[in-house]
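A single protein chain has been removed from this complex, and every other one stays in its place.
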Amino acid sequence: MTTTEQPLLLAAVTLLSALHMGLQTRRVGRSRKKFKIFPPTVTGPPEFQRTFRAHQNGVEFYPMFLVVLWTCGLFCNEALAVVGGLVYIVAREMYFTGYSHSAEKRLPGFYLIIIVLLTLSTITGISITLSLLDKYLKIKVI
Amino acid sequence: MTTTEQPLLLAAVTLLSALHMGLQTRRVGRSRKKFKIFPPTVTGPPEFQRTFRAHQNGVEFYPMFLVVLWTCGLFCNEALAVVGGLVYIVAREMYFTGYSHSAEKRLPGFYLIIIVLLTLSTITGISITLSLLDKYLKIKVI
Partner (left out) sequence: MTTTEQPLLLAAVTLLSALHMGLQTRRVGRSRKKFKIFPPTVTGPPEFQRTFRAHQNGVEFYPMFLVVLWTCGLFCNEALAVVGGLVYIVAREMYFTGYSHSAEKRLPGFYLIIIVLLTLSTITGISITLSLLDKYLKIKVI
């Protein structure tokens, strides 16, 4: 691939999401210091528990997010993936910050995360299905 | 890449695996509601613990699965990767459903997961090694 063909914006958003994931990891480390909870302990006061779980939820969703982001970007539409990726990072930040304050405050970010992932994966799923019909059955729906 | 060159089936299986991962996440959420265990709590009655751990195991294996799936699909054989990916998703479902009933019932799915991952990664490892020998040392084994 030449530079002009490479999905550079997609790569940039992906690297940004990894950086944000790293910052979440760091905030758990800081919460450990604040409450003097040293590894391998993973339990503590409610604020630490919420911060710890906020990060864990990010870890659980991250590979799913990457799959949706890249199948969308490579097999459907790069611009859509880039916008969706940025919204996801914002939603993930809302989730983390909200959750560290209270369990309820994680919900707006959580709903936005679900909306982004469902939207991108539905559109991408339809797009890949249409491409498969075209490639293997020579059926052109659109 | 033109549409005919793109690994569309590989992308479809990958998106399907992400959907299945999402459904596992949702089943943990439902188990939370059933037993009234609200975040950030992650402990509860045995059935909840097993459902929670079944999902966690899926989370732990998912990036490894994606690596094996895509290195196999792009550097070895796409059809093999697609079939292996589908078997993995079935095995993962067996694991999750089995584990939610009892710890022992997770084992058939678990063994199938290990067999799929070892088979794909061994074949892919051999294939990449042969390609490396060809590319860098001009040795053609086959």
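Which chain is which? They are A and B, in the order written, and residues in each are numbered from 1.
Everything below uses one rule, namely that contacts are C-beta pairs under 8 Å (C-beta built on N, C-alpha and C of every residue); 3 or more make two chains touch, one makes a residue touch a chain.
This structure is a prediction, so every number in the text was calculated from the model and none was measured.
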| item | value |
| --- | --- |
| Selected residue (touches chain absent from view) among A:A12, A:A79, A:I126 or A:I139 | A:A12 |
| Per the touch definition above, residue among B:L23, B:M64 or B:A79 touching the missing chain | B:M64 |
| Contact footprint on chain B, counting only the chain that is left out | 46, 49-50, 52-53, 59-61, 63-64, 67-68, 71, 74-75, 99, 103, 106, 117, 121, 124-125, 128-129, 131-132, 134-135 |
| Chain A, residues in touch with the chain not shown (by the definition above) | 3-4, 6, 8-9, 11-12, 14-15, 17-19, 21-22, 25, 38-40, 42, 55, 59, 62-63, 66 |
